[in-house]
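With one protein chain held back, the other chains of the complex are shown just where they sit.
So, chain A:
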Amino acid sequence: MAGLKEIRSQIGSIQNTKKITKAMEMVAASKMRRAKERMQESRPYADKMRQVVGHLANGHLEYKHPYTVEREDVKRVGYIIISSDRGLCGGLNGNLFKKAFQDIAKWKEQNVEIDIAVLGGKALSAFRRYGVVAENTQLGDKPSLTDIIGTIKVMLDAYEEGRIDRLFLVENKFVNSMTQSPQVTQLIPVVASESEDDVQTHWDYLYEPESEVVIDKLMTRYIESLVYQGVVENIACEMSARMVAMKSASDNAGNIINDLKLAYNKARQASITQEISEIVSGAAAVG
């Protein structure tokens, strides 16, 4: 049996760990609330954007933007992967990367090459060996669109110049505080949305100014808003995943402390019993 002193120091160190995990849990909980608010504020914009681009894909337009044209021969595909900068958030990044690796492996089987852009430190270290062409890390809790535009532009330029033929976004969707689901969605070519009830296919827009100017502007904003939404959502995911992970770490620390206390008390009782029996038998020998 371990000595009393060792058990005591073990309890002490686990209590310290528990204090840390508890503090991280509370910090994550308060950051999660703010991150969720931010996510909800920018969500309508991304939703409306998706709706408008969906209308666009259903219409019969005079100008076909490159992002809406499907290329038949796919030689190289691009990925934008959004992860957190820091760890200690459970399986959040691990699950996301697993999903991305599976998707990448499918392309590799067809001899398609991969370009990767990452947003977030964890993804950078995980995907470095695949050839990262653009990266941006340390976005913080309040990312601004200007921070991520550069990375997006690298991938959009690559598509326009024909270096990549498809672009995917790998992100975590915030379902609720307990669940986050990793997702791979195709950004370009733009996928037509589910057609709505009254579909008229033979119309075109009136444009002001020319069609190209308006559609180009819209498309760039569309991609940017989707990626931005992904980043904002990832922060909410990170905070809630960390909160849950740290809560269970604190609970586990509590359980271990209880077990150790029990062992400590048993050991203490055993040594007292032993001492008493030594004294009694000593007294008996003298008497």
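The definition used in the following text is that a contact is a pair of C-beta atoms (placed from the backbone, for glycine too) under 8 Å apart; a residue touches a chain by one contact, two chains touch by 3 or more; residues count from 1.
By definition in this document, contacts and distances are computed from a predicted model.
Per its UniProt record, the hidden chain corresponds to "ATP synthase epsilon chain" from the list "Fe-S cluster assembly protein SufD", "Copper resistance protein CopA", "Cation:proton antiporter" or "ATP synthase epsilon chain".
Note that of A:V52, A:V74, A:V112 or A:A263, the residue touching the chain absent from this view is A:V52.
Residue A:S225 is the one among A:S84, A:S225 or A:S240 that touches the chain missing from this view. Mapped onto chain A, the footprint of the missing chain covers residues 41-42, 44-45, 48-49, 51-52, 55-56, 59, 145, 203-209, 213-215, 217-218, 221, 225, 228.
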